[in-house]
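Shown here: the complex without one of its protein chains, the others still in place.
Note that the chains take the letters A and B in the order they are written out, and that residue 1 is the start of every chain.
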Amino acid sequence: MGAVLLACAALTILTTLTVVVVLASQTIAFFADPAVTLWEFVSARRWTPLFADQHFGIAPLLAGTFMVTVIALLVGVPMGLASAVYLSEFAGPRTRRIATGVLEVLAGIPTVVLGYFALLFVTPFLQRFIPGLNLFNALSAGLVMGFMILPTVSSISTDAMQAVPKSLREAAYGLGSTKLELVLKVVLPASLSGIAAAVILALSRAVGETMIVSLAAGQRPLLTLDPRETIATMTSFIVQAATGDQPAGSLASRALYAVAATLFFITLLLNLLSQAVVRRFRERYE
Amino acid sequence: MSDVVSEVASEEGTDLASEPVAERVDTVRTDPVPVEESVLTIARFDLWYGSFQALHDITLTVPAKQVTALIGASGSGKSTLLRSINRMNDLVEGVRVSGQITYGDVELYDHGVDPVEVRRRIGMVFQKPNPFPKSIYQNVAFGPRLTGYRGNMDALVERALRAAALWDEVSDKLNQSGLSLSGGQQQRLCIARALASGPSVVLMDEPTSALDPIATDKIERLIHDLKRDYTVVIVTHNMQQAGRVSDRTAFMHLGKLIEEGPTDQIFTNPKHEMTERYVSGHFG
Partner (left out) sequence: MSTAERPSGGGLRDEGRGAVLARTRRRARNERLFRWLTGLPVVLAMTLLAALLYDVITDSYSWQVVEPQGSAASFGFLDGFAWFDTWERVVTLELRAGGASDAEIEEILTDPETRRIFAARHRVELMFSVDGRPWRWLVSSSRDDRVLDVPLFEGFRREAELLAGLESGQVLVLNPWLDLSFFAKNASRTPTMAGLAAALVGSLLVIGLVLVIAVPIAIGTAIFLEEYAPETRLARIVEVNLNNLAGVPSIVYGILGLSVFVRGLQLGAVVLAAALTLSLLVVPVIVVAAREALKAVPDTLRQAAYGLGATRWQVVSGTVLPNAVSGITTGVILAVARALGETAPLLLVGAAVFVPRLPDGPLSYYTVLPIQIYGWVGENDVEFTHVASAAIVVLLGVLAILYAAAFLVRRRFRRNW
């Protein structure tokens, strides 16, 4: 019986290995093609593998991902932290249950629904105030994505804050701290590593998110930092390439894998970083 | 002594330690503190946690620049009384008080008095050392920074650490974490932290009960030195400590102040029989 169970566990390791092998092999094949160079990949400014005139600079996709992610973090992290402070310092048991429930519901909304909401509700709403906002734009996608990561930031940060022992809070109050001062000067600094891990994790999720950007941000690779523009992210390109009809094994198809490899690499780094931060800087209160 | 005890027990028919003391007992006082020497006056103070009354009609005067000890069994309310002085009990849900505590010329439970202001002027040291996970310097500077101290912080930190008899041991490592110190050192750091805000009254809630005998000894000597400049109120369940460290002692039982007076008198010649039972170790 133990052997069967071992096999189950081994399957998960096999999954990771397969991912790495598949991505690596296709990416190597991609760069092996004479039409592509690594230098072009990292430095060129145009990404048009699906057109006749093919360019393979990944910068526009990175810019798109970067822009949407930054907006999402700017929205989601402060709100997530504020919500965590509220839950760990202010909320009574009943309020805490309701608030946590609301956040869990938000976390459970499928991203395709959030993408629908961004495209058909947020964008028209914003277009009334922001001139030059395209139908597909990075801003709406980023805003909605911020709400998507809010529950993640909030729940991990709340755990980190609640881990700060009562004795420290008593010490601060005993010295004449207000609650605001307690949070800013004692609780937040003391739970910093947990908060950092939360942010990195949220960042990782935002980078890998597909449906919100596919529906609301567009699928047009463009090297820009203007959030009102239609752009493409790494993930939206992957969707576009996969639902198109490139023959398998073609250069365009391999480009898909190259982008996926980049994406995998980035999120893997972020996840490892998050774990390292927690391990290295875990607070000791005793 | 045991004959008396068993006689009383059989008479009353109840368990000694939980014997309820009659309502509105007049506290037995010896050598009451004259008004001009007092810094803190507790007057007819009651406290309820919800429907449970934890403090009954406490009246006590705390003399300046002396050490006053609160002793009694667990559940006697001594910690509750201590925490009432700097309004730490305000942080507990469902607490209600009546009566008054006067500090200097301010009535602490007056309507417009902000507990935050009270706590910045009355320092507290807790049972288990609780330095912040910050550097030693930052720990001591915490209080003054709250009040926006603009003077020479380095000098203030040094003064506080000297007053807590810790300077010599840490002067070369002020940037290290407060948690890197030993238990006794951490507690002295907490004392320095409390002193840095410049209070004139320092409250100590069983400050050595988590420490080893050597650390305890150092802190008891420190308390003795502190009373040159500060008024100290200390809660302790260790009677020998109270005897060593304090000038006046107040004995509490089940939320009532039974007897108070000079420490020598309380321990060698207690006037109330409950006090006598406690100090001779019959319960607690």
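Just so it is clear, a residue touches a chain if its C-beta (ideal position, glycine included) is under 8 Å from a C-beta of that chain, and two chains touch if they have at least 3 such contacts.
Source: prediction; values computed, not measured.
Enquirer: Using the touch definition up top, pick the residue from B:29, B:145 or B:162 that touches the left-out chain.
Expert: B:162
Enquirer: Just to verify: which one of A:50, A:79 or A:223 makes contact with the chain not shown?
Expert: Hidden-chain contact among the options goes to A:79.
Enquirer: For subunit A, enumerate the residues touching the unshown chain of the complex.
Expert: 1-2, 4-13, 15-16, 18-19, 22-23, 26, 79-80, 82-83, 85-86, 89-91, 99, 102-103, 105-106, 108-113, 115-117, 119-121, 147, 150, 154, 178-180, 183, 201, 204-205, 207-211, 214-215, 235, 238-239, 242-243, 248, 256-257, 260, 263-264, 267-268, 270-272, 275
Enquirer: Please give every residue of subunit B in contact with the chain that is not shown.
Expert: 39, 103-106, 112, 114, 116-117, 120-121, 159-160, 162-163, 195, 198-200, 229
In this text, only the chains that are shown with their structure count from here on.
Enquirer: What is the distance in Å between the mean C-alpha positions of subunit A and subunit B?
Expert: Between these chains, centre-to-centre, one finds 52 Å.
Enquirer: Which stretch or stretches of subunit B touch subunit A in the complex?
Expert: For this pair, the touching residues of subunit B are 86, 88, 91, 116-121, 123-124, 126, 128, 130-134, 142-143, 146-147, 179, 190, 193-194, 197.
Enquirer: Which stretch or stretches of subunit A touch subunit B in the complex?
Expert: So the residues of subunit A in touch with subunit B come to 165, 167-168, 170-178, 181, 185-186, 189-190, 283-286.
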